[in-house]
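The structure appears right after this line, and notes come after that.
So, chain A:
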Amino acid sequence: MPKVVISGSSCRDFTHGETEFEVAATSFRRLIHELEARFPGLGAHIEEYMAVAIDGVIYQDAYHAALKPGSEIVLIPKIGAG
Partner candidate 1 sequence: MTFIGNKSDLRVVGTRPVRPDGVDKVTGRAVYGADATMSGQIIGKVLRSPHAHAKIISIDTSKAEKLAGVKAVITAADIPNIPSEEAFVGEGPMNFRDLSLNCMARGKVLYEGHVVAAVAAISDTVADAALQLIDVKYEVLPHVIDVEEAMAPGAPILHDDLFTAGMTPKPTVASNVAKQVRFTIGDVEAGFKQADVIIEQTYTTAPVHQAYIEPHACVAAIAADGQVLITASSQGHFMIRAYTAKLLGIDIANIRVTNAEIGGGFGGKTVVYLEPLAVALSKKSGRPVKMTMTREDVFRGTGPTSGGTIYVKVGATKDGKITAAQTIIKLQAGAFPGSPINPALMCAFAMYDLANVDTLGYDVVSNRPKVAAYRAPGAPISSFAAESAIDDLARKLGMDPIDLRLKNAAKQGSKTVYGVTHGVIGYEEVLNAAKAHPHWTAPLGKNQGRGMATGFWFNIGGESTGGVFINEDGTVSVVTGSPDIGGSRASMAMMAAEVLGVPYEKVRAVIPDTASIGFTHVTGGSRVTYATGMAVTQAAQAVVEDLKKRAAMIWDISPEAVEWKDGEAVPAGANAGGFDPLPLAAIALKAGKTGGPIGSEISVNAQGAGPGFGAHICDIEVDPETGFSTILRYTAVQDVGRAIHPSYVEGQIQGGAVQGIGWALNEEYVYNKKGLMDNAGFLDYRIPVASDLPMIDAVLVEVPNTRHPFGVRGVGEVPIVPPMAAVRNAIRGALNLELFHLPMSPPRIRAAVDAAKMPKAAE
Partner candidate 2 sequence: MSKIHVTTSINGEPAEFLAEAHESLLDALRNTLNLTGSKEGCGSGDCGACSVLLDGRLVCSCLMLAAEAGGHEITTIEGIADGDKLHPIQTAFLENAALQCGFCTPGFIVATKALLDQNPNPTETEIRYWLAGNLCRCTGYDKIVRAVVDAAAEMRGS
């Protein structure tokens, strides 16, 4: 099962402090659904404010981003433009 880490403190309110999760999801879209089901509000928060870094490559607003077991999967705050 893919393992997901939530970076930073922005999600702690939703997850009661937990930051690491094993998930069944194989795409970012499914991850949002799965985490929303587990922690109401978290999925929506992730969809709006977080990007996912998979083995070091940052995907921002990409439902299709594939999550594989063994990959490093980290949810980080989205990066803005300057």
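Behind the choice of candidates: all candidates are chains of the complex that A comes from, given by their letters.
Keep in mind that, in the parts below, a residue touches a chain if its C-beta (ideal position, glycine included) is under 8 Å from a C-beta of that chain, and two chains touch if they have at least 3 such contacts; residues count from 1.
Quick caveat, the model's predicted, so the values are computed rather than measured.
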| item | value |
| --- | --- |
| Chain A in this complex - touching candidate among 1 or 2 | 1 |
| Complex contacts: residues of chain A adjacent to candidate 1 | 5, 7-10, 12-13, 48-49, 53, 55-62, 65, 72, 74, 76-82 |
